[in-house]
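Right, chain A next:
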Amino acid sequence: MQNHILSIILFAPLFGAIFLLFVPKENKNAIRWVANIFALGGFLISIPLVPMFWAQRYEPGFKFLEGTSNNWIPSIGAGYNLGIDGISFLLIMLTTLLGWISILSSWTAIENRVKEYYVWFLVLQTGMLGVFMALDFFLFFVFWEAMLVPMYLLIGIWGGPRKLYAAIKFFLYTLLGSILMLLGILFLYFHHHTLTNVFTFSIPELYKTAPLIPFNIAIWLFVAFFIGFAIKVPMFPFHTWLPDAHVEAPTAGSVILAGVLLKMGTYGFVRFSLPFFPGVVSHPKVQSWVIALSLIGIIYGALVSLMQKDMKKLVAYSSVSHLGFCTLGIFALNSAGLTGSVLQQVNHGISTGALFLIVGILYERRHTRDIAEYGGISTVMPLYATITMIMFLSSMGLPLLNGFVGEFTILQGAFTANWKWAAWAAPGVVLAAAYLLWLYQRVFFGTVTNPKNEKLHDLTPREILTFVPLIIMALWIGLYPKPFFQILEQPVNQIVQTIHDNSNPNSPANANVRPTADPHKSIVAKASN
Partner candidate 1 sequence: MVELTIFALGILLIDLMVPRDWKWINGVGAFIGVAFAALCVWEIQSMSPGGAVGFYNSLQVDRFAIFFWYLFLAAAAIAILMSARYLDIEEEHHGEYYALLLLSVVGMMCMAAGIDVVLIFIGLELMAISTYVLVGFLRRDRRSNEAALKYLLLGAFSSGVFAYGLSLFYGIAGSTNLRDIQRAVSAQNPHNPVLVIALLTTMTGLLFKIAAVPFHQWAPDAYEGAPTSITGFMSVAVKAAAWAMLLRILVFGLFPLRSVYTPVIVIVAIATMTGANFAALTQSNTKRLLAYSSIAHVGYMLLAFVAMGTSQPGTPAFADGFKGILIYLLVYTFMNLGAFAVITSLRQGNVIGDELDDMAGLYQRAPVEAALMLLFLLSLAGIPPAAGFLGKYYIFLSLIESGHYGLASLGVIYSLLGLYYYLKIANAMLIRAPMETERLSVSLGMRCAVGVTALATLVIGIYPEPAIQSVNWSLGIVKSQTARPIRPIRR
Partner candidate 2 sequence: MVPITTIHYLVVAAALFVLGVIGVLTRRNVVVILMSIELILNAVNLNLVAFSRMWGNLHGQVFSIFITVDAAAEAAAGLGILIAFFRNKETVNVDEIDLLKW
């Protein structure tokens, strides 16, 4: 169990999907039950990971290692090699939880082609988990790409009116980034070979050689990776696929998209960009450029969502703003910033996921997301209104709810890196309150003006059940985040250490100086014995 738990968690959903294939297509409820059981099962079997991980949270390096660096495709040095650290651990738990919730939430939302829907969803689940678990670049890339297909189909088949446009845009946009990233990966792979005469995709191995790439080359590699991840996040100029994808996607799709898929970009930054190119990311120019994009994203996203007329679009743009915070924290390049960023990624998964569920519930009842259609909902659906309020508050970062912890830690990191950054990020917090409260006022306050809204029924038990875990998590992280900080401490500090060791303090001057030869030698020695 201990040695294979990752594989079990990883393939449980896929197994579910295969099992689902044998359920007759006509019997929709059976399909729903099976899918939900497997989704819940997928979540439950990931629970034992928590105590196991907690026991060794301070141990350095990756844990629960599985497979070797070349047990899969020896001839190219790719291996089925899994392992997690604090960062991936949190994201994995988030994925399993959200996977279950979103499958539960689509019980009534999906009426046609039910079977495929759940099959693709479970496949998607496996793909996402794989991305967070892979310790082998080849494996990572396979999961990274494989996961696009189900998402594409979820948007394309069960999406809204402009689903085709949105789906293709999503697929092409992401593929562009990922192929550029592939080129970067291949270069690292080749570079590792030139140094050590070993062909391997093992990420821990590449950690050793990648920082030795001279700056003038590393910068291009960084750009290749950066575009790949920035599109996924999405960061400011690359974000336009997100609103379309969100608006067209079915509710559960949006939940997963916002909750997990976007995190892959940020995860990529943390896991790859920083440790691979410490010299580049710590170069003042590069850093300030990326930070500038993040800050633009924060304010820009908030401003745009302020003026949206479509609820879902509003939430989508708010994600742009929130993820701006995440990237800001990452590229502050210090412990507080990174910790806060990862925490904020989890928080964003929880609260924005919930927001999409909320929008979805109204949409299911009224089949419109136009804000002007609503008003005074809190009189007809009081419970719904309450839950919405809680989630809005958590999303706008109210203390004692999860959002604040992440945002504040990020701001702390940003401030200690450069106080101006924090100062620029602060308006984002204000605007967040502005657009969310305004939305709340327009939808929930006032009197019921639209007769269609008078008959709306309040949340069903199933819908309540989808929110309960999210609210619990929000309160937990808000009230007692200490465990999360402890889980993140070791990996974050390690990354910061790497950057600190490899960054040359007066970068612009001797950034282009090749690193001395002896590290190469040492590496070669390492490889030989």
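Quick note on selection: all candidates are chains of the complex that A comes from, given by their letters.
In this section, contacts are C-beta pairs under 8 Å (C-beta built on N, C-alpha and C of every residue); 3 or more make two chains touch, one makes a residue touch a chain; residues count from 1.
Please read these numbers as outputs of a predicted model, since none were measured by experiment.
**Student:** Taking the stated C-beta criterion, I'd like to know which one of 1 or 2 contacts chain A in the complex.
**Tutor:** Candidate 1 is the one in contact with chain A.
**Student:** Quick one: in the complex, what on chain A touches candidate 1?
**Tutor:** So the residues of chain A touching candidate 1 come out as 72-76, 116, 141-142, 145-146, 148-149, 152-153, 156-157, 163-164, 168, 171-172, 175-176, 179-180, 182-183, 186-187, 189-190, 193.
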